[in-house]
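FYI, not all chains are in this one, though none of them got moved.
Here the chain labels run A and B in written order, and each chain numbers its own residues starting at 1.
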Amino acid sequence: MSAANRYDVTEWPVGDPFDDVGEVMMSILADIKRRQSATDENDGGKPGAVIYIPPGDFRLRTQVVIDASFLRIEGSGHGFTSSSIRFNVPEDEWPDLHELWPGGSRILVDIPPERRAQRSDGAAFLVERQGSPRISSVEFSNFCIDGLHFTADGSDRHPENTYANGKTGIHVAGANDSFRVNGMGFVYLEHALTIHNADALSIHDNFVAECGSCIELRGWGQASKITDNLIGAGPSGYSIYAENHGGLLVTANNVFPRGASSVYFSGVTRSSITANRLHSFYPGMVVLDADSSENLVASNHLLRDHEPWTPFLGVDNGLDDGYGLVRISGNGNSVIGNHISEVVDSRSLRSAGTPPTIIRLVAGTGNYVATNHVVASDVSASSSGSAFEAQVDALLSTAVSNSLDVLTVVADPESTGNTILDSGTEAQIVADRRANAVRATPTIGAPSA
Amino acid sequence: MSAANRYDVTEWPVGDPFDDVGEVMMSILADIKRRQSATDENDGGKPGAVIYIPPGDFRLRTQVVIDASFLRIEGSGHGFTSSSIRFNVPEDEWPDLHELWPGGSRILVDIPPERRAQRSDGAAFLVERQGSPRISSVEFSNFCIDGLHFTADGSDRHPENTYANGKTGIHVAGANDSFRVNGMGFVYLEHALTIHNADALSIHDNFVAECGSCIELRGWGQASKITDNLIGAGPSGYSIYAENHGGLLVTANNVFPRGASSVYFSGVTRSSITANRLHSFYPGMVVLDADSSENLVASNHLLRDHEPWTPFLGVDNGLDDGYGLVRISGNGNSVIGNHISEVVDSRSLRSAGTPPTIIRLVAGTGNYVATNHVVASDVSASSSGSAFEAQVDALLSTAVSNSLDVLTVVADPESTGNTILDSGTEAQIVADRRANAVRATPTIGAPSA
């Protein structure tokens, strides 16, 4: 039996994988379940299967609903290319382009709206199972899920720049264990990857970009990791979002713009955001919200600068510069050893009259903020019609001669009992010294302690 | 010749892979060595091979002994599911379960005891070679090694909860170079992965859980990495153990309970434990023992709370709460920028009358402990018959209102010349100020230095 547990979507007799790979996969899944229906005896019985997607364009018109453990769907290429840049090239130049679309083992998500309505989430892949045990060890590996187009959202923006289309790449609806998402590419989806109630989930080494929101851990969960990914969401979406999770490890990710936030925790406890590189165009890069407590934010590099690309000028997440690049509402969190660069045009700041805020403690008690280094520069914003060159130019320009006044740490009256060490000068730290312990970063000429 | 260097265990003419995949693999190995026996000439000759295990249940009755370099054994699924939860479900409910066993490309380790005696370690895979050069580039990738059952150990515990069965997944007996263990699943083995004398070993992105001990680097070794794994050992075993290693990098792992320790170093020098998330139910989470020196423990999140699951109530590693969550015997180590949460029921503490100890310097000199943040809470321990829900509940409950008295850093008289900075209040640090340099974390109202 086991020798037949490897399927290739292009070799399956039912359906046309180029026209509707979803139909093909549903037929394969039915075959797996039919063949592996034996009562579990003699230590075995339902080992699962692997479904292989070779490089190629595979349209998906039928949602793939997964309710079997030990299923691996794997391809041979994450296939990312920037659809965003292409859609902002005049169409009369398209015939000169080498290629127009993402590639690799590519799923073209094209579920008709009327079918999507049956599944409110519009996901290409929906994982859902009732009963016990929780579904385990479903793996998505090394293929590309492409939402094809964004659609008009009522704003002035070109439809392809809205990050909206009602499409989701992978949606896991219920409790799950030991899932793996590795080496995948996601592009032009409103939601790339949404997973509810995860235990020991691994999201590793993926490319998730040009999606409205990228990674969303919903419901609740524990002991998972989001590691070593390249991630970038849309201006009103999440790059990494988690709610009600404990023991989540977010490390070694390179999170680039846009993204309303780089990492957003809601009610998350005893989790880590460490050794990431985070880049955003707006305030609210890292938010610990809704009583997120006892988390560690350490050894990260945070850069906030300005949107350099013409098609998105004027677009942002709507937040005031007093909101905080790092914003914390909760207890006992640690913010240690981060580097934070704020590179903005002071004329475009939203915080009328007050300096922008870097780390803001909004509510809670007992947070510990130590040895963070903030570098703030006032630059003249420039923009360009070329996304890549503009971004690199902006990244490489260091204008330290025009330093910018910022508040490095602000503790609101509702946040007390915090400890703030070596994270800004006396003047840069706004905190009631009777309610918080503060040791300002030494300045030149001050006595060495 | 090379075109034939790819083998599938289900296509090999010798043996029955479903009844004894070990016999099949030994036959394949003999074929590889027979075919690649040419004297090395003209820059080539023994490139090795890949042995593929498709998804399926493959019983292993014969130990696989590997003595050839450049061998990759690969499957298509790590196949983890929780056998521990299943074995604690009443058997009359089993017919209602979707599946009972791990899956993926699954090796069922079933070497008869009489054969195991020939190989004292009882390993499914034994790597062993004499002579020069050291064996190189053996890779284990993307399959599942399942020990099937634990066995009675004389305690009151149900046999399936003992973490004991004399079985090992992979045992590397001698000096080796550039090995790789990636994407594997290990479950219900007394020892998952034991490697002696490793050089430039990579253990990356594996799922190693419900094993007595998980990763053990024995003998001595150098320049290896244990990165980005999900790991959890049994109450008397090691999650990560290393002895006499130099330049070991342990980073980006999510280590969950139980495990007598999360990371245990014995005689390890100039190595790193950084950016991990560590969770344990007992003292002794991170131990640097036997003159472990000049190591870095930084940017980790450590959580110690209590066992929430009914079948394991009362089980622990036997250590007193004065032992230290982090315990160091050695010189010149650095403990910098860690967050440590201790969440215990003070009524269940083992340290009669004295507060629990977080970081304990037992012996040695010149250790540097800086900017660590300890949050300690006194909670009423609760338990549940459901492992997952109980754990998530425990993780998410933050009870900061009941803070717990702890000693954040204790330097024993045998440990001197240490530097302790911003890692606890004056009262929380027990260290002879004439023998150690101490700067307590500033408190509210103290003058800003």
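Here is the rule we go by: contacts are C-beta pairs under 8 Å (C-beta built on N, C-alpha and C of every residue); 3 or more make two chains touch, one makes a residue touch a chain.
Treat the numbers as computed from the prediction; the structure is a model and nothing was measured.
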Exercise. Copy number for the full complex, please, knowing 2 are shown in place.
Key: 3
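Definition applied: only the chains that are shown with their structure count from here on.
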Quiz item: Rounded to the nearest 5 degrees, what is the angle of the rotation relating the C-alpha atoms of chain A to those of chain B?
Solution: 120
Quiz item: Which of the residues in chain B come into contact with chain A in the complex?
Solution: 8, 10-11, 17-18, 54-59, 76-82, 85-86, 89, 93-106, 108, 110, 148, 183, 185, 205, 207, 209, 228, 230, 251-254, 256, 274-277, 279, 298-301, 303, 336-339, 341, 371, 373, 375, 388, 391-392, 394-396, 398, 400, 422, 439, 441-446, 448-449
Quiz item: Which of the residues in chain A come into contact with chain B in the complex?
Solution: 1-3, 5-6, 39-40, 43-50, 69-70, 72, 74, 129, 131-137, 139, 175, 177-178, 180, 182, 199-200, 202, 204, 220-225, 227-228, 244, 246-249, 251-252, 267, 269-272, 274-275, 291, 293-296, 298-299, 331-332, 334, 336-337, 365-366, 368, 370-371, 417, 419, 421, 426, 433-440, 442, 449
